[in-house]
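Here the complex is missing one protein chain, while the rest keep their positions.
The first chain written gets the first letter, and so on, giving A, B and C; residue counts start at 1 in each chain.
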Amino acid sequence: MAVYILRRLAYAVLILLGVSFITYLLLYLIPADPARQLAGRSATPETVANIRAQLGLDLPFYQQYFRYLWDLLQGDLGRSYIQRTEVSALIGSRLVASSELLVWGIGFELLIGISLGVLAALKRNTAVDRALMTLSFVGVSSPHFIASMLFLYLFAVNLDWFPLGGYGTVHHILLPALTLGLLGSGWYSRMVRSSMIEVLQQDFIRTARSKGLTRARVIFRHVLPNAIIPVIPMVAIDIGIFIGGLVVVESVFGWPGLGQLAWQAIQRVDIPVIVGVTMISAVFIVFANLLADLLVPLVDPRINLDKT
Amino acid sequence: MTVPASANVRQTLLSVENLSIEFGQGPSRKRVVDDLSFHIQPGETLCIAGESGSGKSLSALAIMGLLPKMARLPSGAILYDNQDLLSQSEREMQAIRGQRIGMIFQEPMTSLNPIMRIGDQMMETLKRHRIATGEAAWQRIRAMLDAVKIPKVSERLRQYPHELSGGLRQRVMIAMAMLCSPRILIADEPTTALDVTIQAQILELIRELQQEYDTGVLMITHDMGVVAEMADDVVVMNRGLVEETAPIRTLFSSPAADYTRKLLAAVPRLGTAPPLEERPEKPAVLEVEALNVRYPMRKKSLFEPATEVHAVNDVNFELYEGETLGLVGESGCGKSTTGRALMSMLNFEGSIKVRGRDIRGLKGSALKAVRQDIQMVFQDPFAALNPRKTIAELVGEPLLIHGRGSAEERTAQVAELLGKVGLPEADVMTRYPHQFSGGQRQRICIARSLALNPQIIVADEPVSALDVSVQSQVLDLMEDLQRQYNLSYLFISHDMAVVERLCHRVAVMFGGRIVEIGTRDQVLHNPQHPYTKRLLSAVPIPALDSKRDFRSLLADSQAPDPIRPKGQAIAPSQYDEVARGHWVAIEA
Amino acid sequence: MSGFDLIKRLFRHKSVAFSLIVILVVVAAALMASWIAPYDPNKQFYDGLTMEGAPLPPNSRFLLGTDLLGRDLLSRLIYGAQTSLIIGIAANGIAILIGTLVGVTAGFVRGWVGNLLMRLTDLMMAFPALLLAIALAAILEPSLWIVALVIAMVNWVQVARVIYSETIAIASREFIAVERTLGASTLRILFSHLLPHLLPTIMVWATLGISTTVLLEATLSFLGVGVQPPTPSWGNIIFESQTYFTSAFWLVLFPGVLIVLLSLSFNLVGDALRDELDPSLKGRD
Partner (left out) sequence: EPNKGGDIIVTYQNDVATLDPAIGYDWQNWSMIKSLFDGLMDYDPGTTDLRTDLAESYLLSEDGKTYTFKLRKGVTFHNGREMTAEDVKYSLERTANPDTKSPGAGFFSPIVGYDAVAAGETTELAGVTVIDDYTVAIELTAPNATFLHVMGLNFASVVPKEAVEEYGEDFGKHPVGTGAYELADWTLGQKLTFEKNDDYFRDGVPYVDTITFEIGQEPLVALQRLERDEVDIAGDGIPPAKFLQFKNDPRFQDLMVTGNQLHTGYLTLNVTMPPLDDLKVRQAINMAINKDRIVRIINGRATPANQPLPPAMPGYDEDYEGFSFDPEAARSLLAEAGYPDGFETELFVMNTDPQPRIAQAMQQDLANIGITANIRSLAQANVIAAGGVKDQAPMIWSGGMAWIADFPDPSNFWGPILGCDGAVPGGWNWAWYCNEELDALGAKADAMADPDRQEERAELWGSVFTQAMDDAPWVPIFNEQRVTVHSKRMGGDDALYVDPVHVPVNYDYIWVK
């Protein structure tokens, strides 16, 4: 186990290194000159050249990258071109908010997805089942911006159940998290449904029933835990996609998270921030994967990490 | 109907009256159980015998109220304790299940929740029926696991099903079914999937528990040996109909129904095989020398040495032309691994020569050429057939792969092969595996393995999953084919009676080694190695008054731990030739 | 069974028949856009906007209303079907193809190639998909096919991951081992035995992927790295006007409904196809 974790950690570091390299390369290739953006419209070419030199943008690519890497090793993510602030400070200030929304959002996604999946599986081939599966499609096919706006109008403006965006209390997080949850739950509900149906046909379910267990207990203690297993790695796969949705939902709900930061940075080619945010989300994804891989054997004792 | 004379003294515990079960609607309606009736008294065992698909399991499920949703019960009543179970609500049935009526299912491998600890799975039953809680409940669970002779009980409670062998799992199932001391225990083929020693142990357990709790047992089986061993009364079913209901003595001494007679006749009995005809010396088609197979295991931590499973250790044997060599032994002793090595399905050490050609390390077309000489029939016919292919595609595939004949020729050949294995109907070709019974599937597998006209067929438990009648059909088929094509079989089995019937020579495996090898008569009728003796004593005899004393088998015999440090050399096997061609391993 | 038979069988279910019709209509609309569309999709009608510059709601002249530039929404949706089908089917298809190829190779062929592919997949997966798409699209000059390619390059990753684990599970089933003993080549096992079993999973991703890729294209358009204006696509029609969802609902509603309807239809057909093609499901519930 310990060996496995160590190996996976080393692997994670490698992946992150790869991510930093590719991100840097891609940004290097984008035809935009951050120095000119910084310098503004009245700047003389000398000023621009000067800024470029100071940012190290005149160096060949590999030198720029190694400089970045060297700083990174010392915990320095660089300074935002636009905000002129330490990227680590920018990210740090938003990391908590984003993580909160991520956790709540995925939590709702799972809660909604799994409940609907279970319901659909139990009501298989009925109108309820079909309605739920169609609904999951609508969720997956909805643009985040419009869905968020609609929820905001409905629940915050018209019904006044939630505040109009903002950050702070549980009250604030509920609506954006629910929105994210509803939109993403379709994947899970489909998956849980089919895996539930499969588990329901297994022999041990009959055994459980033969013991006289109640229906609820059979479903929640025997069917569900087995049906959940394939969902766990899915969460890790989902996080990358989820972060994409986060960007939009955060901006609609005024949630001070990394999504907003990333959005602004992309708009203005703020390379250090883009790389920083990419690295952070890569860390999220890589560790979610690691966590999933570690979690599956906990839920499913048949999987032995030392044998895989 | 008549009540058997011996039964009216005691009060009836469970009676099934005129039970019928149907599937489907309208024209596709199918009656799978028709007018079934029987009674069970406390402390008695009723066996339902009959071949596959005759409705045995469905009847049992009907009693439990666990029939599939599609099933309908057009008539009948099931009386337990003077209440009709069929009219009980689901809620009321839940209270009865597990507490009053316990059930053991056919498949020990899949009948336990794989992600729940053994202890918790048992605890749950006690809690549900409010039998006991807390420490008292644990006490009771431990006592029950002790009763089914599970070693190291405290450890087991914390283990998961996959960490137990099939035998142990079936014992857990029994313990679980008996936990609330039910009045009735339904055991649906509790030993079919197990090897003989474990089967003997389980049967003994059920007997002991029954005596202790005065439980009525409803036992479903297709093994007449088990029937003879266990039953007080017997119901013989065939295609949903009851052929005969009789006390055990009557059944075996004077069977009333033709079907019963046929069934009894088809049962192979150990020690009844005709003597072997003398065979002239034939050349060896398969020579196995110093075969070793290791499965690598991943290291647990940096500091521990790497380990591997020593699945097959220094195995040597030869297979002669036109001969059948039986390979017997308990589960996990390395039989299938040996077979797979012969098929180059895994890496091995030592040498395997197929018609003189060493197959070790062969690749590509050279290996493909060898495949034409040696083919395998697998243990589980359903798993071995791609469920998405038609029979024509499946059986014709080897021909296609090896580029034999045109499309029409192949079709003709497939038809011929299917005819040979007794599946001549025209529509067979276009059907899919799931539309066949287990026996038919096995025959399809055999047809496929014959397609290339191989010299050697490795048959891994080809009849274990089959009914006696089908079983004898398949065995007849194998014998026919052998005569016709001068085939050589390596026949892997745990059924001694079948081995006796089919094999010319027998090798007994234990812990990855061959501990005894010789002609059939030498090994089966004059066993020398203690393990062979133990194995033979566990075989139930399908005849009256042949009840065996399995009690001595209950103590687990421990095979040597196959997990050893990587690269550890093992001592070569030493043999003693007790008679000509009869070799027995010398135990260190 | 013949293709015709299959279609006849599919048409038996009402919902499937409906779905097939939806798909056919959309494909036909895309192919024959120039004949069906009432107007040139890029024509900005002078009377297509109110004097204040607001778009017109559905009316008798513009059946589905006009967009923010006074263009006929119906015509744009009809032409947009071309783009969206290319994205939803081609881009998504390429993604599924690459994902399946990579997943199967890594899961079945293993070896160093498989290892390399899986490492690559892990690496790609660590990128936030949207960011990667934006960067790629910004570097390559956006055109419809480039956008499709970019989307494919981003989307194959999850497919590869899922197919990979599925492949491992199927490859460990006995009948695959049996094939080897019959002498079947790896390619034969792959195509004839493994792939058909992956079909249900592929189908789920393919159908769910349609709407997500169509939307991803829209997001890219919105970020200025998608299909270039004035080329219409369902996604970019929505995104262009998403802030107008209260003042000009039709701009969001109609393309939105189309996206959901199309992907739902593909899904229903996919499910039915899977059931029809999987003989092991026959006669079971």
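One rule holds in what follows: contacts are C-beta pairs under 8 Å (C-beta built on N, C-alpha and C of every residue); 3 or more make two chains touch, one makes a residue touch a chain.
The structure presented is a predicted model; accordingly, all values stated were derived computationally and were not measured.
Although it is left out of the displayed model, the omitted chain contacts the following shown chains in the full complex: A, C. Contact with the undisplayed chain is limited, among A:Pro225, A:Gly254 or A:Pro297, to A:Gly254. Remark: the residues of chain C touching the chain excluded from display are 42-44, 46, 49, 51-54, 68-69, 138, 222-225, 228-230, 240-241, 243-244, 246-248.
Panel shows chain A; residues 30-34, 36-48, 50-51, 54, 79, 82-86, 89-90, 92-94, 97, 149, 152, 157, 164-165, 167, 250-256, 260-261, 264, 266-269 of it touch the chain omitted from the view.
Quick note on the criterion: only the chains that are shown with their structure count from here on.
Note: centroid distance chain A to chain B, computed from Cα atoms, is 49 Å. Chain C meets chain A in the complex at residues 15, 122-123, 125-132, 134-136, 138-139, 157-158, 161-162, 165, 204, 208, 211-212, 214-215, 218-219, 223, 235, 238-239, 242-243, 245-246, 252, 256, 259-260, 263-264, 267, 285.
On chain B, the positions that touch chain C within their shared complex are 70, 343-345, 367-368, 371-372, 375-376, 378, 380, 383-390, 397-398, 401-402, 432-435, 448, 452. Residues of chain B touching chain A in their complex: 64, 66, 90, 93-99, 102-103, 105, 107, 110-116, 124-125, 128-129, 160, 162-163, 173, 176-177, 297-302.
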